[in-house]
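Only one protein chain is missing; all other protein chains are in place.
And now, chain A:
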Amino acid sequence: MSDQQSDPEMTAYRYPDGSITYPGHPYGPGGEEPVGTVDLSEHTAEVVTWTTSTATPPGVRQPNHLAIVEFDVDGVPVRALGQLEKENVDIGDTVEPFHVEELRDPETGIREPESQDWDGFRFRPVE
């Protein structure tokens, strides 16, 4: 797995009622289709909770540091789950997303490698 800065977006969907979800869904609250997108990679987030998992499945780094974080997009809260760069955060800390080409080895898990993408965003503390 190689870490690198790049231009990919962390795309969340915005719905007619103003809510935003990450990941996006074909239908949002009230069954309404999304009306736009938001790139969360341009925002910082606050750590809601975190864990370090030591019993990881095949193809996943060990240990695996994970967090649920909350972005504030113009007053709208948007939560995301992702890997942490290191085990160096606490609840309430501010983190920023950074892109990683491959979050786990697609060839060793049970899921069909072609069925989804494997890049994504990890989080690290804002200095």
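The rule we apply is simple: a residue touches a chain if its C-beta (ideal position, glycine included) is under 8 Å from a C-beta of that chain, and two chains touch if they have at least 3 such contacts; residues count from 1.
Here, contacts and distances are computed from a predicted model.
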Should one name the undisplayed chain from "Fe-S-cluster-containing hydrogenase components 1", "Branched-chain amino acid transport system permease protein", "Carbon monoxide dehydrogenase large chain" or "Acetyl-CoA acetyltransferase" using UniProt, the answer is "Acetyl-CoA acetyltransferase"
Among A:35, A:76, A:91 or A:126, residue touching the chain not depicted:
A:91
Touching residues of chain A against the unshown chain: what are they?
21-23, 48-61, 64, 66-68, 79-83, 91, 103-104, 109-111, 115-120
